[in-house]
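Note that one protein chain of the assembly has been removed; the remaining protein chains are unaltered in position.
After this line comes chain A, so read on.
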Amino acid sequence: MAAEGKIDPMHQFAIEPIAPLHIGPYDISFTTSAAWMLVALVIVVGFMAIGMRRELVPGRWQMAVEGLTGFIDNMVQVNIGPEGRKFVPYIFSLFTFILVSNLIGLLPLAIIPGFHPFTTTSQFSLTGVLAVLSFSMVVIVGFWRHGLHFLSLFVPHGTPKPMIPLIAVIEFISFMVRPFSLGLRLFVAMIAGHILMEVFGSFIVNGLNGGGVGWAVGGLSFLFIVFVVALELLMCVIQAYVFALLTTLYLSDAINLH
């Protein structure tokens, strides 16, 4: 490694305060993370606002916005049924927020010195809250609609009588794991991709400083990183879709039971 080339791939995930702010005992300082959440907010609202002309013959932007709402609408309709219409706003907000947050985290803004994008969805403090939100919605909707009958979710149809206690325990554990898997999946996918890009990026930088063999390694790393970025773009969309889809499926469980 070159003398000054100590590159910390984890540094990109550090949250830095921008403006300190306190309410009572709580520190709610405006941070880099908060700033990027606001960027996502602006993009989502701006995108929707452009497509809000509501003309009978839609333009391109209106088509794009209608395509997005139609996509979520369709997903909810297919997985939950007609009763799912109530949940479209929530699923839509979830999908667009995660998608935009994922994508802006990939913007190559680091070419501006002293500036780098921050991926809010690589913080489990954020994905976890979203997952808990989805999970609590599932639990509340389930008990609201079915009362204690909601617990029959843990006993699938056709379970032999003697197996019921065992199955119920397994089902209960798998049910309780849902918020963790939901939040961690997104968080891990994002952090892993970003670390991978950072590591191979550092290989390029260090390789260029390291002479003949280093150049070869750098070149290979460059090729590799191109594919990783393409994969990451795909991952951004897939993870947003998976998060929204799983929330929909869990809600479907709560509404339709099995």
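As a convention for this text, contacts are C-beta pairs under 8 Å (C-beta built on N, C-alpha and C of every residue); 3 or more make two chains touch, one makes a residue touch a chain; residues count from 1.
Definition applied: contacts and distances are computed from a predicted model.
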Worksheet, complete the sentence: Record lookup, UniProt, unshown chain, options "ABC transporter", "Peroxiredoxin", "ATP synthase subunit b" or "Peptidoglycan-associated lipoprotein" -> protein name "ATP synthase subunit b"
Worksheet item: Out of A:Phe92, A:Phe135, A:Phe200 or A:Phe243, which touches the unshown chain?
Response: A:Phe92
Worksheet entry | Residue numbers in chain A that touch the chain omitted from display | 10-11, 13-15, 21, 23, 26-31, 33-34, 37-38, 40-41, 44-45, 48-49, 51-52, 54-56, 58, 65-66, 69-70, 72-73, 88-90, 92-93, 96-97, 122-126, 129-130, 187, 191
